[in-house]
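Of the protein chains in this complex, one is absent; all others appear in place.
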Amino acid sequence: MTDTTTSPDPQQTARAAADAMWPRDRVAQWMDMRLIDVAPGRAVLEMRIAEHMTNAFGSCHGGVIFSLADTAFAYACNSSDRVTVASACHVDFLAPGRVGQMLRAEAHERSASGRTGVYDVTVRTADGATTIALFRGKSHRLQGEVVASLAGGDAN
Amino acid sequence: MTDTTTSPDPQQTARAAADAMWPRDRVAQWMDMRLIDVAPGRAVLEMRIAEHMTNAFGSCHGGVIFSLADTAFAYACNSSDRVTVASACHVDFLAPGRVGQMLRAEAHERSASGRTGVYDVTVRTADGATTIALFRGKSHRLQGEVVASLAGGDAN
Amino acid sequence: MTDTTTSPDPQQTARAAADAMWPRDRVAQWMDMRLIDVAPGRAVLEMRIAEHMTNAFGSCHGGVIFSLADTAFAYACNSSDRVTVASACHVDFLAPGRVGQMLRAEAHERSASGRTGVYDVTVRTADGATTIALFRGKSHRLQGEVVASLAGGDAN
Partner (left out) sequence: MTDTTTSPDPQQTARAAADAMWPRDRVAQWMDMRLIDVAPGRAVLEMRIAEHMTNAFGSCHGGVIFSLADTAFAYACNSSDRVTVASACHVDFLAPGRVGQMLRAEAHERSASGRTGVYDVTVRTADGATTIALFRGKSHRLQGEVVASLAGGDAN
């Protein structure tokens, strides 16, 4: 159970949820993502495009760009410490990503009601010069709280 | 230029395009995907969910499921040997993927006209028991042919 | 409450739900749609493109094509007599619709689990020659049953 006496502040809650998730987020580590910022309904992540992230044509694989956006979405939609998963996602690919580029994904909540939310994520080169992809995700809240359920997992 | 005298058959063309793409497809190797089948407008890939492919909640990361589907999409939409990229993708996540499961993605063309196509990809557990995700991708054809442009790349 | 003793057959249930919905479906009447067929998880509707259904460029307005597809989706996803609404829809427009053409929308269920379903709708010219649009809808089941809730509405 989340102790709301010690985490009443939305920003603290967002940070606590992210801190519980991050070390268990194997894909975020595998793809060498960095969590730049998290706030209520928001998250910012960065990732540098490595050579092994390319497709046959030598540009960044769409699945890797999606993974970065989807991860930013996950941190934004779990920022209120309620366990929330992706139900559907839509992505428009606007420009190819190139090896060596640092990508930045910024996620923010567009709507939340009942157990459903909609989040927009914009993926740009970190210098802001090029928008690589626009992502929109629909979230579905499950039972349970992020910090409590992941801490419980630790006990095993 | 593709030598249409030696590759006139659509199935041979699809296989030749896939053979040119596969060794250069770094993400397909990185994620240990297997190309099971390719045919005109179609492709089937498999991938086993490894521990490092999970998200914070211990199920397969949406970005990894998307990567498998997107790769199947890429082989299907390049099967006529015209260089084609993803313009937009939509994915519905239906059930979580679990570590150790073999996933199978089957892609097929739903429409193609002008430089645009629509492809459906279904991701199931390889035993067919569970549908993990439904993916729909919109493709955009660029200039050039797959085999010729990748072979040209080799020359350098 | 649905009397399952008298409507045990899925096809009868689908027909009963459609019969309860159709006369109350003001847009279906307004756009002069015809319900051609309904079955468990499936529905087929037709609509002729009228002059007042065009956009500024003289082809069928995307909103009208969407309306036909969305209505087919509604009859398919309510065919088990559980009140169900659209949560999200994606549509790819493939070819323009022309005044005078009869359009046919065929909807079928791709997945259903818990309170969520995914339905595909294909809109073609009724002669089958041209695919006009591909539509995918995500459904969300509410409380209540279609026949009972609409009949209850009548009592007032």
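All chains are identified by letter, namely A, B and C, in their written order; residue positions are counted from 1 within each chain.
Heads up, the rule we're going with is that a contact is a pair of C-beta atoms (placed from the backbone, for glycine too) under 8 Å apart; a residue touches a chain by one contact, two chains touch by 3 or more.
None of these values were measured; they are calculated from a predicted model.
Asks: Check each of C:V38, C:M53 or C:A76 against the chain that is not shown and name the one that touches it.
Replies: Considering all chains, including the one not shown, the answer is C:M53.
Asks: Tell me which residue among A:A50, A:V99 or A:V118 touches the hidden chain in the full complex.
Replies: For the chain that is not drawn, the touching residue is A:V118.
Asks: What residue numbers in subunit C mark contact with the hidden partner chain?
Replies: So the residues of subunit C touching the unseen chain are 20-22, 24-27, 29-31, 51-58, 61-64, 66-68, 70-71, 74, 78, 83, 85-93, 96, 146, 149-150, 153.
Asks: List every residue of subunit A that touches the chain not included in the displayed model.
Replies: 90, 92, 94-95, 110-111, 113, 118, 131, 134, 136, 138
Asks: Please output the residues of subunit B touching the missing chain, sorted low to high.
Replies: On the side of subunit B, residues 87-88, 90, 116, 138, 140 touch the unshown chain.
The working rule: only the chains that are shown with their structure count from here on.
Asks: Would you mind checking which chain's C-alpha centre is most distant from the centre of subunit B?
Replies: Computed centres place C farthest from subunit B.
Asks: Using only Cα atoms, superpose subunit B on subunit C and state the rotation angle in degrees, rounded to the nearest 5.
Replies: The two chains, subunit B and subunit C, differ by a rotation of 180 degrees.
Asks: From the C-alpha centre of subunit A to that of subunit C, how far is it in Å?
Replies: Computed from C-alpha means, the inter-chain centre distance equals 35 Å.
Asks: When the centre of a chain is set as the mean of its C-alpha atoms, what distance in Å lies between subunit B and subunit C?
Replies: 32
Asks: Rounded to the nearest whole Å, what is the centre-to-centre distance of subunit A and subunit B, using the mean of the C-alpha atoms as each centre?
Replies: Their C-alpha centroids are separated by 24 Å.
Asks: Could you list the positions in subunit B whose residues touch two or more of the other chains?
Replies: If we look for residues of subunit B contacting two or more partner chains, we find 90, 92.
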